[in-house]
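Note that this complex is displayed minus one protein chain, with the remaining chains in position.
By written order: A, B, C, D, E and F. Residues from 1 in each chain.
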Amino acid sequence: MVKGIERPLDLLNQSKGKEIIVQLKTGKQIVGTLVAFDIHINIVMDNAKEMDNGQMTRSYGLAFLRGDTIIFISPSNLK
Amino acid sequence: MVKGIERPLDLLNQSKGKEIIVQLKTGKQIVGTLVAFDIHINIVMDNAKEMDNGQMTRSYGLAFLRGDTIIFISPSNLK
Amino acid sequence: MVKGIERPLDLLNQSKGKEIIVQLKTGKQIVGTLVAFDIHINIVMDNAKEMDNGQMTRSYGLAFLRGDTIIFISPSNLK
Amino acid sequence: MVKGIERPLDLLNQSKGKEIIVQLKTGKQIVGTLVAFDIHINIVMDNAKEMDNGQMTRSYGLAFLRGDTIIFISPSNLK
Amino acid sequence: MVKGIERPLDLLNQSKGKEIIVQLKTGKQIVGTLVAFDIHINIVMDNAKEMDNGQMTRSYGLAFLRGDTIIFISPSNLK
Amino acid sequence: MVKGIERPLDLLNQSKGKEIIVQLKTGKQIVGTLVAFDIHINIVMDNAKEMDNGQMTRSYGLAFLRGDTIIFISPSNLK
Partner (left out) sequence: MVKGIERPLDLLNQSKGKEIIVQLKTGKQIVGTLVAFDIHINIVMDNAKEMDNGQMTRSYGLAFLRGDTIIFISPSNLK
């Protein structure tokens, strides 16, 4: 139904080089460009910005995020 | 008793392309269409909407949810 | 001493098709019919109802519950 | 020093068919007869009663408890 | 430097039959005699007493403690 | 798109010998020079300084950080 997504990681693969929103278990969000990911859902983002309630609270450039702190990841250009 | 459900993942398989409700450990819910899942219960949803106490708090389009943040998943067209 | 229960999963096997109470780590309970389970204690229930302090707070039909959110499972016809 | 207990699970093996107290991470206790256990410390109890501060808050008959919610298990006839 | 302790479990091995203090993640302590342990740090203690802020709050005789609830274990005859 | 980063650990590899910011699950941050890391994201930092709300609260020299306490790691020279 959704083109080319047979397994969950296919969405991450399609999102490489694109902007994503990452919801952390801490309640904060990181927005930025998805650079790389692995099967633990560890990810690297570029132009990473920490958001709290819609406000940018920090800017990090490149950032490595540990998979076990992530609730969900969404391509931000959709919807 | 319930047709075609021998193992828990069979319910997720039957729910592909259908609307589901996902209860997160954070207390929020995500409703949307189930696109894909894996054995870790990582899932991809389309038209994902975040609900809090019955109110839509956000709309995400496609979203990848990490399995370890999920309490339960229910097809929303039932009951 | 209890017929046919050599290993813990034997109780779940005997409970298939019967009503069970599932106590979640969130403090809520789900009551319904056990349809399927696996070794991670992921389960599928039918006619699943969420209970909070003895009050039904929601009704879900079929539901997939992740094993790691479960404290205990009890056949509800035993008291 | 204690007869027949070389490994921790030996105590559980000796306690089969006897009354035990199970301390849960939730702060509550379950008392009842140990029926079965496995290496994950998943256990089945019979005549399971939930205790909170020394008061019985519920009675369940047979119950399957997930090992990862347990702090400790003690044979209740020893004091 | 400390005789016979090459690996962490060597300390537990030396403490068998001796009194130990176990600090739990709940904030409470269990004191008693170490009877057995395994590689998960599941342990069995005899004459187990639950302590809270230096006060004995309960006495259990034999007790099986799940390793994942333990912060540290110390032989109580030292210092 | 980002040179030489095919997998998440490539960013950590490029950051060896450089200053990084580590966000801990406790809410604090550690800044210092990345010396070594492994696949569990255990890391060793040199000139490690603990920061709380932008204030240095402690200075540690060399420090070993357990991977499971880390939310993200960012090279601090990128902004």
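The definition used in the following text is that contacts are C-beta pairs under 8 Å (C-beta built on N, C-alpha and C of every residue); 3 or more make two chains touch, one makes a residue touch a chain.
These figures come from a predicted structure and were not determined experimentally.
K.L.:
With the missing chain put back, one of E:30, E:44 or E:70 would touch it. Which one?
P.N.:
Going through E:30, E:44 or E:70 one by one, E:70 is the residue touching the chain not shown.
K.L.:
Can you name the residues of subunit E that touch the chain not displayed here?
P.N.:
Counting only subunit E, the missing chain is touched by 1-2, 5-12, 21, 25, 41, 67-68, 70-75, 78-79.
K.L.:
Give me the subunit F residues in contact with the hidden chain, please.
P.N.:
Contacting residues on subunit F, toward the hidden partner: 16-17, 24, 26, 30, 33, 35-38, 42-44, 46, 48, 59-66, 68-69.
In this text, only the chains that are shown with their structure count from here on.
K.L.:
Where the centres are mean C-alpha positions, what is the separation of subunit A from subunit F, in Å?
P.N.:
About 19 Å, centre to centre.
K.L.:
Multi-chain contacts in subunit A: which residues touch at least two other chains?
P.N.:
Subunit A, residues with two or more chain partners: 68.
K.L.:
Should the pattern of chain-chain touching be classed as line, ring, star, complete or other?
P.N.:
Shape of the chain contacts: a line, open at both ends.
K.L.:
Looking at the whole structure, which two-chain pairs count as touching?
P.N.:
Taking the chains two at a time, the touching pairs are A-B, A-F, B-C, C-D, D-E.
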